[in-house]
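Just one protein chain is left out here, and the rest sit where they should.
Per-chain numbering from 1; labels A, B and C assigned in written order.
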Amino acid sequence: MEDIHSVLDSIYNKFKDFEDIGEKATYIPELANVDERLFGISLTTVNQRQVNLGDAHQKFSVQSISKVLMLIMAYNLEGDALWQRVDVEPSGAGFNSMILLELEKGIPRNPLINAGAIVIADVLLSHYKDPESEFINFVRRLTNDPTVTFDDKVFESEKGVGYRNYALINMMKSFGNIQNPIDEVMDFYFKICSLSMSCAQLSKTFLFFANDGVDPITNEIILTPSRNKRINAIMLLCGFYDEAGEFAYRVGLPGKSGVGGGILAILPNMYSIVVFSPKLNPKGNSYRGMAFLECLTTELSDSVF
Amino acid sequence: MEDIHSVLDSIYNKFKDFEDIGEKATYIPELANVDERLFGISLTTVNQRQVNLGDAHQKFSVQSISKVLMLIMAYNLEGDALWQRVDVEPSGAGFNSMILLELEKGIPRNPLINAGAIVIADVLLSHYKDPESEFINFVRRLTNDPTVTFDDKVFESEKGVGYRNYALINMMKSFGNIQNPIDEVMDFYFKICSLSMSCAQLSKTFLFFANDGVDPITNEIILTPSRNKRINAIMLLCGFYDEAGEFAYRVGLPGKSGVGGGILAILPNMYSIVVFSPKLNPKGNSYRGMAFLECLTTELSDSVF
Amino acid sequence: MEDIHSVLDSIYNKFKDFEDIGEKATYIPELANVDERLFGISLTTVNQRQVNLGDAHQKFSVQSISKVLMLIMAYNLEGDALWQRVDVEPSGAGFNSMILLELEKGIPRNPLINAGAIVIADVLLSHYKDPESEFINFVRRLTNDPTVTFDDKVFESEKGVGYRNYALINMMKSFGNIQNPIDEVMDFYFKICSLSMSCAQLSKTFLFFANDGVDPITNEIILTPSRNKRINAIMLLCGFYDEAGEFAYRVGLPGKSGVGGGILAILPNMYSIVVFSPKLNPKGNSYRGMAFLECLTTELSDSVF
Partner (left out) sequence: MEDIHSVLDSIYNKFKDFEDIGEKATYIPELANVDERLFGISLTTVNQRQVNLGDAHQKFSVQSISKVLMLIMAYNLEGDALWQRVDVEPSGAGFNSMILLELEKGIPRNPLINAGAIVIADVLLSHYKDPESEFINFVRRLTNDPTVTFDDKVFESEKGVGYRNYALINMMKSFGNIQNPIDEVMDFYFKICSLSMSCAQLSKTFLFFANDGVDPITNEIILTPSRNKRINAIMLLCGFYDEAGEFAYRVGLPGKSGVGGGILAILPNMYSIVVFSPKLNPKGNSYRGMAFLECLTTELSDSVF
């Protein structure tokens, strides 16, 4: 652990003044207001040590990383029947592309692109009377922090400009792959995206992925080992839009990014790590975050391969 | 090891009389002549134990699995400059699709689909006077068997009907991404595909992937640890055409399949395994081979995740 | 004229008991209630003779034919500036395809596919306080019938299932090609589609297209000769979804079809003709209507070519 701490420290210092040629997500107006210099890192090990660096306690918009949380809930409710409504293949296209969705008759490529996550939201709506409460309670339990909440400004901001997502859901509805009213599904979906958490909270929340699905603190089984491994596989293949191959190639860990600037990554049996830096590369992933994780895993020879 | 042996034995027996609803590849006439009941397994561990079951010593047409061997040679010659001519992203489409290749101006998605492997063949032709000899010598060294060779009947058969591959190379040539004469590149490419080996030979050949790039018998460095990890990542994301997600989800190992009915898979630090069973699923991967590997890795809880 | 009348009579009788293997549009529930045996024809000549046969006075849902009426209004308001927001090229795809719309960044291929007509509706909304009244008044003037109106049941029915159209408008909005609120544009668009008219009314309404843009009865200039010719060109190339080539090849006249079962066609300097028969071919055009028009124009050697 001391090793990891000092390696993290040294790489953090190297990247603190990194020349970041990324650009903040501007298509969600509220995200454009974030201070682009923010830079936080949190790593939590399965034996429950946590290293926090920089702005690790700064809350930010979790965005697509929370798709993984929805997916866990839906997978536990539906089991493998879930895959009749969404596939597990990489998309080979941007996060909001419509083209494959039309060719493939409304079945999204995977649950981590927008279309797939919208189907997952629809699944949760069909199961729960109050899916929003169920979701936030699930997150609070994982985080062990009852104050975790949504950011209403981000919610309103994203909903007001979410035309591409409305296009996706309408296309899927036309193919019969959405069961609930469109506005209800989308409100829930945008709520989920507006989840606001810090690196420290997130690395704690997702730790069970590194521990065969078991929360190492409470010993609660979040996912069976088999399901845990399967969602790790989905994250590795589909967690970075059309840059999944690049991330697997450079970093070699399953993970998920969000346009808020966060990146989650998992080293099975070892740790979960979350990096936050708001400026994005053209593919929509944190520019500094990816560079940091590549450097870290290269230095530590950490990789699933 | 005894454990693996007995688990393999028991699963082998279970799958020996498996109802195989796959279909042999018929588009290469010569492959249609293969006895479809053949079923072989070979697992080699990094501490150099090998288990062979069924038709593990039966030679078969290696087909696309040999794309990995070409890739190793080209990557060692060119380093990361190689990725200017071929990407590392999953294709989200069939093994010989032209659509992305046109949209992406002649740069193939990855080196394990046909278009990408043709570019790799072109790279080797630019480096070597006699690339065929260089290739077979490389394979013979890895296999430690100087008799490994190509199957000329398969070569002629595939070349005679390889129109789709000629379409791919002509499209890439039109974008300037092929440097050598088309017929020379294709002859070399079809030669590579016609490599004929057994499960036992193949699991030995690819063992270094499970050992950080070092042949555990000769201690020769085939790939640096970093490059070894990167090709493992490419295999996990791109090794199974548009079923890569399914394989990662069900089996959880990097690997590569061929339409001859072989599947290679790697458990890093542990073993390489090759299964051979000629009947294919609609995506072009061995139907029984995939089912066998899913069962094995589930039983052993083996997975990179 | 007597010639045309007797030819029409004889072909009408031939097609009255035609074995119609088409299928009624079922995706709009209300259209499924139409009596599928209905068959009407109306031809009006530029010298103001009208022949009506069968159910020529039966009102039916005009659907996409009314896209031409919107287009006339928008073209007269915007002139050639209109083509910055919608192209004039055939789509080579179905009437509601999203694929080209995404590749071409929200600019629809032409004003006669759904996406293009939605842009046209948006243009009219930007110009008029009460576009619905402006539209219906325009139609009533052309028809010389103040009772022409919309069918509210069809409007509600289509709006309730128009997910694909909502997908299209949201995609265009995401590219900035829609200026008004989505719900307002769609309500207006669905209203337009729900226009209810008979063959006799429609052949009278569209007669000016055969007369260089001038209503031969009132002498009102509906379109300048140049604009008249241009919309005729657009109808010939884009009026039949991905069957435009087939219609031009077999019938050889500019025209427009609707999923209500109507087809309009124009022989410049001679006549306009409207056929109504509800059962559609797989491309969404009236099966009997197309066969009738092919037979008629072949017999009369009528064609623009």
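In this text, a contact is a pair of C-beta atoms (placed from the backbone, for glycine too) under 8 Å apart; a residue touches a chain by one contact, two chains touch by 3 or more.
This is a predicted model, so every value here is computed, not measured.
Undergrad: Going by the touch rule at the top, give the shown chains the omitted chain contacts.
TA: When the full complex is considered, the omitted chain touches B, C.
Undergrad: I'm checking contacts with the chain that's been left out. Which of C:Glu36, C:Glu89 or C:Glu132 qualifies?
TA: Counting the whole complex, the residue in contact with the absent chain is C:Glu89.
Undergrad: One chain isn't shown here. Among C:Ala248, C:Leu264 or C:Leu280, which residue touches it?
TA: C:Ala248
Undergrad: Contact with the hidden chain only, please: which subunit B residues?
TA: 97-99, 102-103, 163-164, 166-168, 170-171, 173-174, 182
Undergrad: May I ask you to list the residues on subunit C that touch the chain which is not drawn?
TA: Interface residues of subunit C facing the absent chain: 87-93, 100, 109-110, 225-226, 228-230, 232-234, 236-238, 242-246, 248-249, 252, 254, 268, 298, 301, 303-305.
Note that only the chains that are shown with their structure count from here on.
Undergrad: Drawing the touching chains as a network, do you get a line, a ring, a star, a complete graph or other?
TA: line
Undergrad: Rounded to a whole Å, what is the gap between the Cα centroids of subunit A and subunit C?
TA: 47
Undergrad: Please compute the C-alpha centroid of subunit A, do the same for subunit B, then give the distance between them in whole Å.
TA: From the centre of subunit A to the centre of subunit B is 32 Å.
Undergrad: With centres defined as the mean C-alpha position, give me the subunit B-subunit C separation in Å.
TA: 55
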